[in-house]
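Shown next, in structure tokens, is the structure this report addresses.
Removed from the display is one protein chain of the complex; every other protein chain stays in position.
Read from first to last, the chains carry the letters A, B and C; within each, the first residue is number 1.
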Amino acid sequence: MKNTRISLFLVLPAIIISFAFFLLPIVQLFKVSVVEGNGISYWNILTQPMYLKSLLSTVGLSTFVTFVSLVIATITGLFLTRYEFWGKQVLIAMLSFPLAFPGVVIGFFVIMLAGRQGLFAQIGLALVGERWMFAYSMAGLFLGYLYFSIPRVVLTVMGAAEKLDQNLIEAGRSLGASRWQIFCDVTVPTLRPGLISSGSICFATSMGAFGTAFTLATNINVLPMTIYTEFTLNANFAMAAALSLILGLVTWVCLGIAKRQGAASVGMGG
Amino acid sequence: MKNTRISLFLVLPAIIISFAFFLLPIVQLFKVSVVEGNGISYWNILTQPMYLKSLLSTVGLSTFVTFVSLVIATITGLFLTRYEFWGKQVLIAMLSFPLAFPGVVIGFFVIMLAGRQGLFAQIGLALVGERWMFAYSMAGLFLGYLYFSIPRVVLTVMGAAEKLDQNLIEAGRSLGASRWQIFCDVTVPTLRPGLISSGSICFATSMGAFGTAFTLATNINVLPMTIYTEFTLNANFAMAAALSLILGLVTWVCLGIAKRQGAASVGMGG
Amino acid sequence: MTDKTNSVEITLKNITKTFSDGTLALKPTDLTIKAEEILVLLGPSGCGKTTTLRLIAGLEFADSNGGSINFGDKNVTELPIEKRKVGMVFQSYALFPNMNVSENIVYGLKVRGIDTAVIDHKLAEMLKMFDLEKYAKRGVHQLSGGQRQRVALARAIITEPDVLLLDEPLSALDALLKARLRGDIRTLLKSLGITAVYVTHDQEEAMAMGDRIAVLDHGEIAQIGSAKEIYLQPKNAFVADFIGQMNRFEGNVIDAQLVLNTGKKIPLSSEALASSNANETLSMMLRPEDIRLTKVTDEQHALTGIVSSSVFLGDRTRVTLEKVQKEGKVIVDCFQRIEYPSGQIVALSFESKHLIPLQG
Partner (left out) sequence: MTDKTNSVEITLKNITKTFSDGTLALKPTDLTIKAEEILVLLGPSGCGKTTTLRLIAGLEFADSNGGSINFGDKNVTELPIEKRKVGMVFQSYALFPNMNVSENIVYGLKVRGIDTAVIDHKLAEMLKMFDLEKYAKRGVHQLSGGQRQRVALARAIITEPDVLLLDEPLSALDALLKARLRGDIRTLLKSLGITAVYVTHDQEEAMAMGDRIAVLDHGEIAQIGSAKEIYLQPKNAFVADFIGQMNRFEGNVIDAQLVLNTGKKIPLSSEALASSNANETLSMMLRPEDIRLTKVTDEQHALTGIVSSSVFLGDRTRVTLEKVQKEGKVIVDCFQRIEYPSGQIVALSFESKHLIPLQG
């Protein structure tokens, strides 16, 4: 018993100091955003179109990506869980391929699909004699974000669907419910925590995606790129700090929601 | 029964086509790496010092970061699980702060700590009259990677340690084992899957980290930066593709290991 | 709900079930469950009892070899569960976790689009019947195991199904609650007058619950009959061992007696003798509670054994005897709170009518 108390008093300060180091940059960030910006950085974000547009378009893009990912992934995930067919295991293993590439490479993927020499350009050329190109637009960004979001949600939905108690569905059927009634009343509520959790992570990842956006060098300034530009090129530290804190806050809330719904620890990293 | 079969035949092709789209870029990448590189891209990686150095330094850095993260995080995680003290819940909540920031912002953190105006510079100036600066070196990169790796591993270790059956430890004690023997024979083996899993993810994240490296604009060319440079600036598509595939393969294997050890679906994204 | 429902007779004719992996889960089976009867399907795991229940429910479909399942006059062989008018109660309760108690109970009425006033009336009736009024608005996760079971039952019978199917409904509960609820459920089923099929692996539960019991073994019905028939006249060793404790004696028939391998002798009844030949090897079974232990008076002729342990279990003393036969022990249940010290030699006596000949 006494040993325990001694080790507690020895280790605790060490841990608190380490934590302080963890927090220091965030505190510093806040200081910079307020002091160097004369307290008007946050006001500027709301009033200057450039920043506001960056914030809103990032939020909009992320929301849309999340929504589309959830719909596609739920259908696919339920389908993959419920039916057995030849090659299913290979298909599922392939699903994790996109997760293995960093944002930069995913940017290239979009260029290969929708760039000047891309697949869509070839198809367009063959069909209507005109290259279909959208790699460097909002659509390209959307495609790239979908690419790394869908597999993540599909795998979560599959995990949740496998845990779905078949007796619940059978109970619903014995009570005379139709397939659609069971889907709405039993399946979806059971999947809900998984959907909220993976949706939150999907949203947070999209909000913080830098590599993809940077590679596509798009005209749409998503938030992480704006932060980079302000800090490195414009040396507008206060604005970069304010935007970073807003982005961090949004992501932190999303991760908190995901964790509440039972997701393992996840983070943005890189 | 018949309905099932019809829906299977309707949905299956749709899903296979979607999967094809998922795979297409990867196949394309492989084609580019082999065809455009005249088949010697992979050979070049091994023989040209610039590429080999990039590959080896990325692997080395990631390995070291993973190792240090595991050691620090295991001690911290076990400590936080085992002892109750005032403010513990706040400390744990603070742990997830670093996970909320994208790589770009974490790069800034390193600059704020170890840059020209950073904390270490101030301390050095006060102590020895000389600015301590290492933000733009391997050490700075190491610090940044640690910053986003440690919280992730700590949270995993805490999750695993909470599930640790206290009876196992009590059984060991009843058999006369010392604290250290129990740590080695009972605690560590129980945590092992969690450590392997979060270590793998930590390694994969470090391998693919772009934002942090790019912000620090370091002289060490880590792999994602090399890929970016080859593709965008040097237009050496074959080399970029070959490096991407190698990076993807390494990451995919790591994620596979993590998943085998029971991690939820994770990915690089962004 | 206070009226008796229209109960139906269930008839299975030549029903077979092969799983997709080729396992024969149910060998060709004929089974009739009378209207208003509670039939218990009893057996160890993997014996086919749950498969039989799921075939009756319409959750599985029988092999297409001409077999049929009828509910009364109606052939339901091809009908899925939605169209069979069955109520089901699952071992896991299978309550909808996103609905509260009331929402769970009325779900079967709601999906049918029944009028709200009718639903409310029936709900009130159910809540009262199952003593759940206090819990009407509670989430199902806040309920105890016994309360969940009552909600599951209420949900199953509110739609007034023709048949009620119960799949080990009590096995998740503790022993005391189990013993109480099985009486309640039987009373409920009898008052509803509903035809019910009840699956369990617990022999005491089966005897307490069923009008008849079908003991299943390896995908076929080993015996079907009342609890008494099955306990007192088990058709084979499997049934005898599965329903309660059983002693077995093996020997040769010599001079109207069964001579064991220790040379000890058991007198046989005239029925047993009539169906066996002299010198034939014969196995006889005997329940522990049918044996009485007495002092050894005539060591030469008596059937004796040595007490190896004697355990007081409250309502009985369970005495284990050695050396009656060369191998195996004989278990005796004594209801007269007497002690038997280990090592004591005792004589076994019993009425020869209690000896059960082992067939097959």
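The definition used in the following text is that a residue touches a chain if its C-beta (ideal position, glycine included) is under 8 Å from a C-beta of that chain, and two chains touch if they have at least 3 such contacts.
Given the structure is predicted, the values throughout are model-derived calculations rather than measurements.
A.B. asks: Mind giving the shown chains that are in contact with the missing chain?
C.D. replies: Even though it is not drawn, that chain still touches B, C.
A.B. asks: Among C:L24, C:A136 or C:L232, single out the residue that touches the unshown chain.
C.D. replies: C:L232
A.B. asks: If the hidden chain were put back, which of C:E9, C:E220 or C:E289 would touch it?
C.D. replies: C:E289
A.B. asks: Going by the touch rule given at the top, which residues of subunit C touch the chain that is not shown?
C.D. replies: 175, 183, 203-204, 207-208, 226-228, 231-232, 243-244, 287-289, 309, 311-316, 318, 333, 335, 337
A.B. asks: Taking the full complex into account, what residues of subunit B touch the chain not shown?
C.D. replies: Residues touching the hidden chain, for subunit B, are 165, 167-168, 170-178, 181, 185-186, 189-190, 192.
FYI, only the chains that are shown with their structure count from here on.
A.B. asks: How would one label the connectivity among the chains shown: line, ring, star, complete, or other?
C.D. replies: Topology of touching chains reads as a line.
A.B. asks: Could you please state the distance in Å, as a whole number, between where the Cα atoms of subunit B are centred and where those of subunit C are centred?
C.D. replies: 57
A.B. asks: If you average the Cα atoms of subunit A and of subunit B to get two centres, how far apart are those centres in Å?
C.D. replies: Spacing between the chain centres: roughly 17 Å.
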